[in-house]
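My questions will all concern the structure given below.
A single protein chain has been omitted from the complex, and every remaining protein chain is retained in its original position.
== subunit A ==
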């Protein structure tokens, strides 16, 4: 629209380069660090020239970490497995509970529906520790302390509001007339929901699922408070790992790379829906 002068083009290019440098450098640096031994990491001045090694990853996968203080057994793969299991199960349950509710809020306006929907949304904004700290005491009484079941239940606080609000938006965008037509043709409510509404809102449901998976995966505080070592996801596990004495820094870096790779892959796949999901359905990408 507007013609740009060469100077402006250069300045713009420079600014974009600086921005990329700031935001991408830490990821690249940690990635490089994960292929190095302590000797090359501790070099001064630092250098990007080194003979890459897969030792750090191998140590993490076998769970036997050689440190200055001797052999250390850290089951990082278990943390990764926990992250995967907790996030996937929470999202599956969240979809099962959230999608019908989202449909009810979108299609069947009922008494108190807006209030209920907003109450659910407000969970998204309350300080998590407010609920978590009393919950630690209740969970001990209920026998839910340090169980996957208890964690998955609490994870619904992250997953449900997100699913509910994104999927609701998608249901609202489907013209109601299509469903009425199908109903008039003699089909009952349940099959209308299954054959018409669900497939049409399919992309939205998939997007909500992927996003809530990322959020569940990235959560830290829930598991920090409620889980002990054998149930901890990577976010909490990695922290314990850094404080272990005499640890190889390359192994910490490799742990971080393994922990963030899945969310990066999902985000790339779902990037079309990210804007909508992150704004809880308010802004269309």
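Note that in this section a residue touches a chain if its C-beta (ideal position, glycine included) is under 8 Å from a C-beta of that chain, and two chains touch if they have at least 3 such contacts; residues count from 1.
We adopt the following convention: contacts and distances are computed from a predicted model.
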| item | value |
| --- | --- |
| Protein name (UniProt record) of the chain left out of view, among "Ligase-associated DNA damage response DEXH box helicase", "3-isopropylmalate dehydratase small subunit", "Sugar ABC transporter permease" or "Cation acetate symporter" | "Sugar ABC transporter permease" |
| Among A:56, A:82 or A:156, residue touching the chain not depicted | A:156 |
| Hidden-chain contact residue, picked from the options A:151, A:227 or A:256 | A:256 |
| In subunit A, positions touching the absent partner | 1-2, 12, 15-16, 19-20, 22-24, 26-27, 29-30, 33, 41-46, 96-98, 100-101, 103-105, 108, 110, 113, 116, 118-123, 125-135, 137-138, 153-154, 156-157, 160, 164, 169, 172-173, 189, 214, 217-221, 224-225, 234-236, 238-239, 242, 249, 252-253, 256, 259-260, 263-264, 266-268, 271, 274-275, 278-285 |
